[in-house]
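A short worksheet on the structure shown next.
Just one protein chain is left out here, and the rest sit where they should.
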Amino acid sequence: MTDLKIPRDREDDYAPEPIQARQQHIRSHTGSALEHTSSYSLDPGTLAGNVESFFGVAQVPMGVAGPLLVNGEHAQGEFLVPLATTEGTLVASYNRGMKLCREAGGVTTTILDDRMQRAPVFSFGSAREMRDFKDWLDAHFEQVAAAAEETTSSGKLVDIQTFSVAKMLYTRFNFTTGDAAGQNMTGKATFAACAWIKQNYPAELHFLLEGQFATDKKTSVVNMLHTRGKRVVAEITLPSALVEKHMNVSTEKLFNARMRGQLGSMMSVTNNNGLHSANGITAMFIATGQDVANVAESSALYGFSELLPNGDYYASVTLPSLIVATYGGGTGLATQRECLEMLGCYGAGGVRKLTEIIAATVMAGELSLGSAVVAEEWVQAHDDLGRNRG
Amino acid sequence: MTDLKIPRDREDDYAPEPIQARQQHIRSHTGSALEHTSSYSLDPGTLAGNVESFFGVAQVPMGVAGPLLVNGEHAQGEFLVPLATTEGTLVASYNRGMKLCREAGGVTTTILDDRMQRAPVFSFGSAREMRDFKDWLDAHFEQVAAAAEETTSSGKLVDIQTFSVAKMLYTRFNFTTGDAAGQNMTGKATFAACAWIKQNYPAELHFLLEGQFATDKKTSVVNMLHTRGKRVVAEITLPSALVEKHMNVSTEKLFNARMRGQLGSMMSVTNNNGLHSANGITAMFIATGQDVANVAESSALYGFSELLPNGDYYASVTLPSLIVATYGGGTGLATQRECLEMLGCYGAGGVRKLTEIIAATVMAGELSLGSAVVAEEWVQAHDDLGRNRG
Amino acid sequence: MTDLKIPRDREDDYAPEPIQARQQHIRSHTGSALEHTSSYSLDPGTLAGNVESFFGVAQVPMGVAGPLLVNGEHAQGEFLVPLATTEGTLVASYNRGMKLCREAGGVTTTILDDRMQRAPVFSFGSAREMRDFKDWLDAHFEQVAAAAEETTSSGKLVDIQTFSVAKMLYTRFNFTTGDAAGQNMTGKATFAACAWIKQNYPAELHFLLEGQFATDKKTSVVNMLHTRGKRVVAEITLPSALVEKHMNVSTEKLFNARMRGQLGSMMSVTNNNGLHSANGITAMFIATGQDVANVAESSALYGFSELLPNGDYYASVTLPSLIVATYGGGTGLATQRECLEMLGCYGAGGVRKLTEIIAATVMAGELSLGSAVVAEEWVQAHDDLGRNRG
Partner (left out) sequence: MTDLKIPRDREDDYAPEPIQARQQHIRSHTGSALEHTSSYSLDPGTLAGNVESFFGVAQVPMGVAGPLLVNGEHAQGEFLVPLATTEGTLVASYNRGMKLCREAGGVTTTILDDRMQRAPVFSFGSAREMRDFKDWLDAHFEQVAAAAEETTSSGKLVDIQTFSVAKMLYTRFNFTTGDAAGQNMTGKATFAACAWIKQNYPAELHFLLEGQFATDKKTSVVNMLHTRGKRVVAEITLPSALVEKHMNVSTEKLFNARMRGQLGSMMSVTNNNGLHSANGITAMFIATGQDVANVAESSALYGFSELLPNGDYYASVTLPSLIVATYGGGTGLATQRECLEMLGCYGAGGVRKLTEIIAATVMAGELSLGSAVVAEEWVQAHDDLGRNRG
């Protein structure tokens, strides 16, 4: 093993010297020039709490889509949406869907639930001891909540869901977290609650702070059923003539395609019976400083559409586990803050507005790609091989 | 509705003027200064094919972790791993895991499968007509493959999986794609195959190019069972003393915690019985110009560990649907290429090496967080409330 | 079409004449002699409410297994277990497991939860109207419960779980049902609740009495997470020497096999990470007059085992959706009642005892087959082809 130990400065690791030392270290050991990664306008001094061993930035190109017309309760009016991506056609596709939605009167968005959780698992010597604990926990909810809430000024422990099996009690400690996204707050508060429990429970218990029932950064049925982050719906009713005009497909074909997609989704067992929510969500997450790894669960989607008797098309997407923030995390960094400001969402109070804009963006993207897939069939039927788009 | 139509230049939309026009448009309609987003070193002229309506960049800070010691078939030796993230502790956590792995002799990586697919669904008037088609399709595989392969110099149609239901045949057209990631290649080739089928099948059929059996950018059981992109394993055997020394946990506790996590994963029905593969994968995807929306399926993980009779700990992660590329897409952009060069993976021939490095990184991250969760319990037992880390 | 209309008697369809008429009808149109099906000791007059167009009985052979030693809270002591089956080795296999369990001190059983539900879905014009209804429903729980409970003397509406999506509210109306199994009671009470809701809700709503969230006679994740019928655990700790002696396997091999089964279960995505709970449950269901179609969800199983530091083996099975009754349904029929009497479970008050006996039986069966699968490997290693048991 060579000595590839990465240079660090224990006093101020975000000062120019350690950063340059790391860049030099990388250059000398890998041959990468780091010309562009070391070129940035952000102030490294702002990065404590966001990244360790900083050595540069990824420049992710952003396109703008819109205007997106949102009829939300928090987001109202037209928005220009920043999308950070390297996948060609993504911005154009979302833009096309936004145009359709705008002509149809906009996307209506509704937040249905909002909760964040940690999910400790408690272990005992037998099932009966576990069941005793469950009863005790139910009876001591107030004290547990008080212990949890001592660690936070804004978080509230709403309830504790329990799932019993063998001699273990898996739980979900569900919090409302005010304007914060709340993952850290929730972790800290749940740990304090567990510590209080361990000190006060009259018998032996063991706990792990996470028993795979919060599934942070992993999609799961339990999160889709019971919400993680925001549960938000975007709805729109599209006149059939408008769809035909903009998308070159009939609503009947669109619906029939969707029926096949539904069954395919059930058979392949996916967490998403839509098409590509991950595209829009990821691009907005990178742009606005979200924790992008949360795409794993945030992209889960329940789609529901109806072909109305008059031929119009009701479409909806429900995002059951969308995790967003407008302050904390990466939201205050240089470019990320600017993108939040583009949407009027920066800072406290902005998170529900951002939630609705993301949901409306996803809706637009689903309609755009959904139509393209169907139109393709039609094109193919009337076209020769040489002219297909592939 | 105001007139928020986004400025474009049909001749060269990546020239300074349209870019500045869009920036000005955004500034005037949203009040965002775009000071940092409009500050970049990349050449916008390189962005055609990556983004439309370009107006600036997201600067995502990157830290470096390592050295990561990999005993792969394509990646061999020590690597400095670039991680683009805004989540504090992520780099430090992966770094800690990499140190453990290095002292244990490195992570062994093995690629098990490699295939990319499109999944058209074919519809008929009845189940029997569908069954007839299935027989015909099986009998005409060679011609279908030839039609598909006319569109690509490197892609090969390996097989067509079929899943029949009602009067529809859902399929997966599985391709090897040489050194390319292959999503576009696969889409184009499958469309050509479908066009050939439609022209040559002696009866009526309808198809949709995607029936939700490839689940691009959506995780699914079918992709986890049958591979999408790369199927790769990372393995390591950790001496118990080493784990105790670096992680402050016994391997027995580590294993017991894992057993609880396994059951929790089964109950919550997640696509990942590990901990946080999405963190490392996302950070590497952003850094190296991957299609970050593919985190949705790429973060799926099967973990398997054993407590050996001597107390040592065998750990493994299998990533069944990891989608990576080392050219095409965003891999050639300014900072992204530099990060690939850090790993010696840029360009054709690098994709398997990158695959192995990502798998080894995920392994390191699982061990680090897995140990931290367990140690927490221990800390808690010996600690007072005020000193917990929350 | 021939005239195959089945003879019926509107006044008393269980009298000898219509029964014989049907037998004659079947004989003449199908050529089946019905010699044995028309031979029975039960009194057809007892069958109203159990079957229509009665024409005879299926004689399902029963074997007896045991004694089964149960350390339950409701079942305590040794039981002789009737198993109705036509599958050779089933009774012998369960019997072998019961012997092992008895020598290990018996199976400890614990009931964790008990609830039965109907799951109406309520539909509205938009997501916001749906959300308004959810708030109204929460605020009117007392009245809704009162309306539901008017239809039953023993059932209590515990809570209403809600799952929102698009413009629909899916619910689970969870009841305790006293000593009854409660499916009919629950259906009737939920319908009354829905009628009250429809009459009193100040805006328009549509409902369906079942929205696939109770999944009667279908297994589902939601039922496994949230219990349908009884949630019951059976536990046992087996000394390693005892396992070696009776089962010819080491507990270490048993555990290693189980680890492989766990991962296989997660990958194949089954509702049961055990082996063959359906065998014992079905055989007991037929014998004791349960609704055998409920095997679909009652056979769901979470298994959890540990190899203890001293080599002993902790095993458990949790049945999260076991639907049983000791009166009503088929429990009072001639042979079924006798089998319940064998177990001392007939009638009101017996249902929790029966629940525990079934759980203990399942535990015994898992241990028996689990050991056999492992021993097979051992046998094979020391054996030549001609002597394998296949």
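Order of writing sets the labels: A, B and C. Residues in every chain begin at 1.
The rule we apply is simple: a residue touches a chain if its C-beta (ideal position, glycine included) is under 8 Å from a C-beta of that chain, and two chains touch if they have at least 3 such contacts.
As the structure is a computational prediction, the values presented were derived from the model and not from experiment.
Novice: When the whole complex is taken into account, which chains on show are touched by the absent chain?
Specialist: Missing chain, whole complex, touching shown chains: A, B, C.
Novice: Kindly state which of the options C:Ala75, C:Met130, C:Val144 or C:Met168 is in contact with the chain not pictured.
Specialist: Looking across C:Ala75, C:Met130, C:Val144 or C:Met168, the contact with the absent chain belongs to C:Met168.
Novice: With respect to the chain omitted from the figure, which of C:Asn174, C:Thr227, C:Thr282 or C:Ser368 is a touching residue?
Specialist: That would be C:Thr282, which touches the missing chain.
Novice: For a quick check of understanding: of B:Thr152, B:Thr282, B:Thr318 or B:Ser368, which residue touches the chain that isn't displayed?
Specialist: Residue touching the chain left out of view: B:Thr318.
Novice: Using the document's contact rule, name the residues of subunit A that touch the chain not shown here.
Specialist: The list for subunit A reads 221, 224-225, 252, 256, 259, 262-263, 265-267, 269, 273, 302, 304, 306, 309.
Novice: Touching residues of subunit B against the unshown chain: what are they?
Specialist: Touch with the absent chain occurs at residues 108, 110, 112-113, 126-128, 131, 163-168, 221-222, 225, 231, 233, 235, 269, 302, 304, 316, 318, 320.
Keep in mind that, in the parts below, only the chains that are shown with their structure count from here on.
Novice: Measure off the straight-line distance from the CA centroid of subunit B to the CA centroid of subunit C, and report it in whole Å.
Specialist: Result: the chain centres lie 41 Å from each other.
Novice: Take the average of all CA coordinates in subunit A, do the same for subunit B, and state the distance between these two points in whole angstrom.
Specialist: Roughly 16 Å, centre to centre.
Novice: Could you check subunit A for residues that touch two or more other chains and list them?
Specialist: Within subunit A, the residues that touch at least two other chains are 163, 165-166, 168, 221-222, 269.
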